[in-house]
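Reading through the structure tokens given below for one structure.
One protein chain omitted, others in place.
Presenting chain A:
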């Protein structure tokens, strides 16, 4: 009997604890709701992969997005309303990103979503925002997001897309008759980049001598190197992202491939160049949306860099980081023009928007909501030519914004 008593006692205590805990929980959950109902802030959800192999780029995105929000708030907000940024870790996983996005919409009542770094993950976010009718400014490269099948009138694609990037890089690096070997990450990003390069090659008259798909996130690329070498390419084209880029280029250089061919990538990443020594990346050519060195010729880049330096202890913004700024800024400027957060009005404002916040003039094309913007082609500098630790690349081409480099609306499947 005593044993039973003790057990029932324990149960009551735990039940009491649980009731108390439930009470507190309900209170915590209710409070921000009350606070939120009272305030008039504009909330922007920002899912990005803070952990995992793209973490370096994701953290830079957050810093840039925070800078945009701070600058707008310092000037009195959007029509007098303060802006809040709600950052969530999407863990580079589509399911996680969809859950976080849904939470941001349902629980946090955000007015718009900006973010997601991986091409595959952004499509998951796009599914959710399309179904819920919530504005989404995507800041990761995708081609399919522009196509009719995935298109959502609520989605604006601020990032470059693979067609633009690869075309600019190919125009700079390929010639008629150039022999190109492709090493490609076996997922959405890699496939889209390969497709873009092949489209550009066909236009130029360059020839593919072979293509190898490598598993996403592989640690060792040595086993692909003898085969790539045996293809005897003029250009080795490596289409992968994040840590995969630093690793694969390093191992290609170890195997002496740079002595016989030039290495070209669709997107040359600031943080990955920093993850290896300058000698490894020396002479590697790739596309980019942004490079801090633009500040020499472009006032908006200078202003962005200066503000970023002031906010981050002298650090400079990076390529994928800058997307956080341009994405949030374009959205907030449109909200300002629309006079609030009414979704349809903001969509109309974004479609009419002309903005230049960091990299020269940009605007969203009406049919597919792709941001028409400049495309940079960068070349990684020799160590001896670097004027400082962050003087990584020289800008070898800067293609002016033009709808000519995009696939036409008809090609994407939109009615004309």
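Operating definition for what follows: a contact is a pair of C-beta atoms (placed from the backbone, for glycine too) under 8 Å apart; a residue touches a chain by one contact, two chains touch by 3 or more; residues count from 1.
Keep this in mind: contacts and distances are computed from a predicted model.
For the chain that is left out, the UniProt protein name among "Acetyl-CoA acetyltransferase", "Branched-chain amino acid ABC transporter permease", "Octaheme c-type cytochrome (Tetrathionate reductase family)" or "Chemotaxis protein CheA" is "Branched-chain amino acid ABC transporter permease".
The residue touching the chain not shown here, chosen from A:43, A:63, A:111 or A:243, is A:243.
One of A:53, A:340, A:360 or A:413 touches the chain omitted from the figure, and that residue is A:53.
The chain not shown here is touched by just one of A:222, A:297 or A:402, and that residue is A:222. Residues 51-53, 55-56, 59, 186, 212-215, 217-220, 222-227, 229-230, 243, 246-247, 250-251, 254-256, 271-272, 274-277, 279 of chain A touch the missing chain (whole complex, contact as defined above).
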